[in-house]
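The structure appears right after this line, and notes come after that.
All protein chains of the complex are present and in place, except for one that has been dropped.
As written, the chains take the letters A and B, and residue 1 is the first residue of each chain.
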Amino acid sequence: MSPSLQSAPSAPESAADLPATGIDRSCRWPLLGLYPGAAFWLALSAVVYLVASMSFHAPALFADYAWLSYGRMAPVANHLLLYGFCIPAGWAAALWILARLGRTPLAQPALVILGAKAWNLGILVGTIGLLAGDASGFEHFEFPLYAGWLLLLASVLVGVSGLNTIRCRAVPELHPAQWFAGLSLLWFPWIYATAMGLLQLWPVRGMAQGAVHGWALAQLQVVLLALFGIAVGFYFFPVLKQKALPSRHLALFALITLILCGPWTGVPLQAPVPAWMTAISRVMSVCLLMPMLAVLLNLRSLCPVGSAPGMEPSRCLRFGIRAWVLWTVLVVVLNSTALWKTAALTLVQPALFQWLVQGFGTMVLLGAIYLILPRIAGASLPFPALARIHFWLASIGLVLVVVPLLVGGFQQGTRLADARIPFVDVAAGTLMPIRVASMGQLLLILGHLLLPVNVLVLVLRLVRAQIRQVIDEPGGVPAASEGPA
Amino acid sequence: MNDSTASSFAASSGRDTEPPVGTAPVPMWLMVLPILLFFGGALYFDWTAAWFNPVVHAPFTSLKQIESLQPSTGGDRLLIRGKVVYEQVCALCHGVDGAGKPGQAPTFVGSEWVLTDNVGQLIRIPLQGLAGPITVKGQEWNLAMPAMGAALPDEDLAAVLTYMRNAWGNQAPPVTTEQVTATRNATKGRTQPWSAVELKAVQ
Partner (left out) sequence: MKHAGMLFLTGFVALSASWAGFILVPQLQIGRASLGMVTGGSDLYPQPRPGLAAQGAQVYRANGCYHCHSRQVRQEGAAMDVILASAGTNQAQVLSAFKLLDLSLADNPLVGLPRDLLVDVDKSRADFAQKTLEDAGAKAMIRIRATGSDIKRGWGQRGSVARDYLQDQPILLGWQRLGPDLANIGVRQPDPVWHLKHLYAPDKVVERSSMPPYRFLFEKRKIRQTPSPDALVLEGDLAPEPGFEIVPTGEAKALVAYLLSLKTDVPLFEAPFSAPAPAAVPVASATNATPVP
């Protein structure tokens, strides 16, 4: 074993604990099954977003190619971001947190490795399906059935490993981060099976589809992303700051209010459904204030992390949590005033989606990746500077994407509400914000391309070290843990 | 590569310790918040959501409001339903205009059999049919009408009779579903069509 690993357990952990490095090593190959795919899909999604937005710069550019048209490119980009990156990266973080806090190696790592392969295959097949015109027609649940089965299988495999890790834990009391991480594994199979089953396999009739879709959307975006993000936040903020999470009770309050209110927030307020559904959706959206305040109170005293040189990824974490707070404030303001009427059916919707999924979900999970990778690899990141550059490019790019869409969306809504303005003028007014957002998208592409570089070089080095180990000292301990030779 | 950053990434991996979790209480104002939101939400729901009524869509907030906006003509659901049933079941012989057809079916327009106060008579005709001689508005008929209404639900039979009693210039009180149900029960078991004489005897 390398010296750095041997010195590790000397940290002031309680004697009964399994050395953190052993736990990390049990997570190495399962998580390295999830991360490269996630990194690749994230970079690809950024590129596809730009290609999709080309239809607003030069409408006739792709007129002869069905698969390059906006209606097919936009769902591909959304799915690569949400399903390609956020969910596997979230699971990776959740699994690692469960193993770390349970003081137990990851249970059944082979299931995760298998699950990662099935998942990435599902994303690939689904993307090809979308390009070929097999979209289901339900925003963010557009992957066709044949890809959906793979995703569902993968989620069950990963979930089993995670739940068994909870079962085998050496610490009986669950840490709040474990609550969120554990539930995040339970959540996806259920919502995806419901959406697949009731929207595609045995479709319900008429607007009942709209209800199922709204429910699944809220579960995916509002609840699942928050479960991932809060798990990461509740784990890493105390660890990085080396200070206790102030309150288990606040965490419980946040969890209960999140999973009780979140699932009801997905029905758009203008949707042609009976009034009781939109009324509940509106009330519950305002109630998202509760989990947000509880998390904010809990993390407030831990917040100024990131001054130390090794704390760069915590910038991502902080940005992400702040983005979530801001998103919640926006949603609460929109839903508690008449502003929702202006925001409905406009660019405000994609702006909020991007802010939540990229600003909160992606940022928090990026922070988690940059913190977890060196630990499971037992080696430093190949290019830590790139991680820093990634953060700056991504955060600036994201603001450049979201702010124009948000402002343009409110302008669009105001003009839509005035029937004296011809619609062509309203539509023309949306072009400028979308074009500005494309500039931000360029920065996002540059940033997101840096993640696969770090991940792939790290994996290559690990593989090379392992091979060399086997050649050099047959029968020796495979310690692929040292950095580059 | 920045060496200090790199080493701190690696070094931190072994030194992670998870600090314990504190047990600070949830502040009182945050405990009150769910109660406030619940009451506010319940009030809003009560005002706008029509209590799970499947028909009420925004911007309407109650069934009463929608009912008040129904156009006055054609607002009567029973009559509309009756018109649909009439045109499917009766109009073939009696005509869409209720005027009947010579040698085939007598008229309904102003017919004493349709406008009768003794609705029991009227209900029996579609339930079991009518055969033999009958006088309608002074004209003699001798035909057989099958039990066209036997298979109709009580609501539909009431609707079609109400429609006949109020269409084409006719004006008579509606036939209720309860009256149809009562008559159907009273004549249960009868398969023979009625004759005009028998109907006259019905009270």
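Operating definition for what follows: a residue touches a chain if its C-beta (ideal position, glycine included) is under 8 Å from a C-beta of that chain, and two chains touch if they have at least 3 such contacts.
These numbers were taken from a predicted model, which means no experiment stands behind them.
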| item | value |
| --- | --- |
| Residue in contact with the excluded chain [from A:82, A:199 or A:406] | A:199 |
| From A:110, A:170 or A:417, residue that would touch the chain that is not displayed | A:417 |
| Missing-chain contacts mapped onto chain B | 52, 54-60, 66, 68-75, 77, 80-81, 83-84, 87 |
| Missing-chain contacts mapped onto chain A | 55-56, 59-66, 69-72, 74-75, 133-139, 166-167, 172-174, 179, 182-183, 186-187, 190, 194, 198-199, 203-212, 214-215, 219, 252, 255-256, 259-260, 263-264, 266-268, 270-274, 277, 280, 344-347, 349-350, 412, 416-428, 430-431 |
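Everything below uses one rule, namely that only the chains that are shown with their structure count from here on.
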| item | value |
| --- | --- |
| Length of the line joining the C-alpha centres of chain A and chain B, rounded to whole Å | 48 |
| Chain A residues within the chain B interface of the complex | 4-5, 7-9, 11-13, 20-21, 24, 100-101, 175-176, 235, 238-239, 242-251, 253, 257, 269-270, 272-276, 278-280, 282-284, 286-287, 289-290, 293-294, 297, 308-310, 312, 374-375, 378-385, 388, 483 |
| Residue ranges of chain B touching chain A (in the complex, touch as defined) | 1-2, 4-27, 30, 33-34, 37, 40-41, 44-45, 48-58, 60-61 |
